[in-house]
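Removed: one protein chain of the complex. Kept in place: all other protein chains.
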């Protein structure tokens, strides 16, 4: 398929290093040509001797390195806006990890900049759209087999939360995945959110509101409920049941090998999202590389990044204030009219 | 185990006829000695030639018939209060179908009458407490294996609603089962309820708010959510997942025979609660007969009937008004102190 | 349904005591009136104060006790033939635990005696025909949904074998259930058997050939394979998959409550056949009581007991000699023509 796509990776932390490995050793058709991280040693370690990669501490220098034809942004959220605008300025296609921006204001500026450009360059890293289960559910919903969708019941559980995780991050870091998935699966914008607080688990750090139970309403009356529980202790579980007028479908109950021993039949529960969604990450980056080499931009758009950001902010307000909070979006630029949160296939 | 327990059955409709059959042909240790129904022909048909049964049109006459040592009330809800009080007046143990009374005022009068009597005579027909799945879940929760309970996720789906079913009946006829089950499983009273209205299914009769999504809060901070959907079209499904600090457990996913044919592996979904809960009804009545013959009263109490009735009324107000409605109970008489909604084993 | 059926129970060991309890406290329409056991103390203990029961040490005396209208034989196998013939001589309906007779010679004498009598009196205790899973499988096969049956794959596992269990008993005590189930499900006689010996488990007692893998051929070419493993250590598992020209169906994978904790999703495996088949035993005895009170004899016949005995004997020969052994039955008396191994409902 011709020349390999030269990619600059911004950020060499946990996620960035994983993407460098993926581009170098898993994905077909791309090669890493530049890596930028303020911590140069970390960047060198992530590169690990891959031939022909230049390491930078300035992201803009990486964008301008020879051979760069696309950008993967895996730096911390506050750095995303500047990097996205710089890529837009150079006409470079971008895959930007979520969140697109830490606040909706910044997200809206990205949307407006791309709209001014008049063509899409950014794909946002909502990788659930590339998970085989979610793809099947999307296909069932779009194919009409379940009838008009009325409810989504979602579960999002982690073994434990990392140090520094706040009550607001259950919404804007964890539930943000369900926000995008719900918008995409239903093809509808969210219109309101209510966050409920069951008793917090004694397994959660002091002061963390965990679990939370989050309710979203959509523009055509569907109801989305999400149990988010980031210190559940037993595993990483992501489940979704869509209930329609004609039937329901569930994903995320997959159990592979069943072992019967010691009086019980049991199946392991994955402990980590990189295990549970490994194939989705691979498929996401492969799709981005394939599309980019063909000169196309598909997948979740900057608008999706913005809409998710607004919904998460409303959720955090509801968590703080206890009531129902409306979700209001800016006017949707025509650039995003066709591809409304879709295009993952 | 000595003489058979002579039972008077009040009401010979769908449920009453089923109980007459059960007492005559399934349950051990009892016999039907009197049946009362205003429609004498219906009563004769339900009796169907069982020897030694007297048919009455007056329920009080049935209570006074020779050989009556216990009463099973399966008449319409509005007739329950009078029948219960009459049974109390005669010192007869009673199994009373739910609802104990159509409104909480009447339910409270029953509670007060039994409290004045100073001993329990009434068991209320919340038969889920006798379902093997619910019993396992109760045992897991009480045994501490799941840790302190934080949430219950419940699903209650029927193929279609009978004629005349109203939006309020989704709460006070259907969800009333979850109300009792939640109080019993958690060993906590409910303190507030909020009813949400997703878009109604086009498969539901015009004007019926179906599905509904009902949220209960409990005195120690657990959250109970219930999807109730009585025109789901595909089957009768009752599921419950308890989420605790140390683990979760689900019931109601049982699938027996798995048939693989025509490109799919499938298991039948029951179409009817009498199929799904057949064994629970048998176990409920058998337990009542066994306890009664030993001079004991166990199972859900009049207090459970009353508390369920108050919660359902609050739910209906929330359905009508749209907001969160508090649930406030009268003071609990000492008679019900020990047996707090338990005793099913 | 009229007067209770008076039953004489022969044998008050583990199984007999359980049947006495079942007739007294579970089953509708019967009462125990006489119990016989050479160990009078054991019989008294099993009766446990049930009113109106006479205890005997001579089984014939129990058959002649006042009020006896039917017999349940739960004495050791070697005593069955005499007890059955005595019941036949008195015209008493019998439910006889398996095996009907320890050897096929004795089983054939029972068949011939009943054939001379010209009417069925005996039902043999193959209780799997009353298990809800097997009943569904039978219904699927008879209804044609799976097409013509080609294979049955069976698993029969016990946690551990009782003291004194021999290699032959894996066939004639354990696999005898699969022998009857296969004949009943397929509606075909077995024509040959081959027993294979995988490496024996170090968890089995020294010298016991365990597991074994048993292959049966049937008169219309179906193949039945059975893994029997009586010291598997982890649970009591009975599974059966029927493979037909149009589909397959499996039973015995039932899992009720699924608990997710400690990194795994698990469901308990029953440890004991009295747990796994509790409802089947209840249904078996209830069906027998109901039919007997109506003057009918249904369920597995003496012919089924005989055919099972011949197949098991052939299996033991194959276990000893290593090769394929043919199964040849005596001519089938016309008495058994219609009801060929069926009639469980």
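In this document, chain identifiers A, B and C correspond to the written order of the chains, with residue numbering beginning at 1 in each.
Here, a residue touches a chain if its C-beta (ideal position, glycine included) is under 8 Å from a C-beta of that chain, and two chains touch if they have at least 3 such contacts.
Not measured: the values here are computed from a predicted model.
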Per the touch definition above, residue among C:160, C:201 or C:271 touching the missing chain: C:201
Residue among C:38, C:187, C:233 or C:333 touching the omitted chain: C:233
Options C:16, C:29, C:125 or C:247, residue touching the unrepresented chain: C:247
Hidden-chain contact residue, picked from the options B:49, B:207 or B:263: B:263
Residue numbers in chain B that touch the chain omitted from display: 233-235, 237, 255, 260-269, 271
Chain A, residues in touch with the chain not shown (by the definition above): 1-2, 24-29, 50-51, 132-133, 136-137, 140, 145-146, 246-251, 253-262, 279, 286, 290
Where the unshown chain meets chain C, residue by residue: 147-148, 150-151, 153, 196, 198-199, 201-203, 211, 213, 215, 220-223, 225, 227, 229, 232-234, 243, 245-248
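Operating definition for what follows: only the chains that are shown with their structure count from here on.
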Core chain by centroid distance, with centroids computed from Cα atoms only: B
Gap in Å, rounded to a whole number, between the CA centres of chain C and chain A: 58
Rounded Å distance between chain A and chain B, as computed from the means of their C-alpha atoms: 44
Interface hub residues of chain A, defined as touching at least two other chains: 233-234
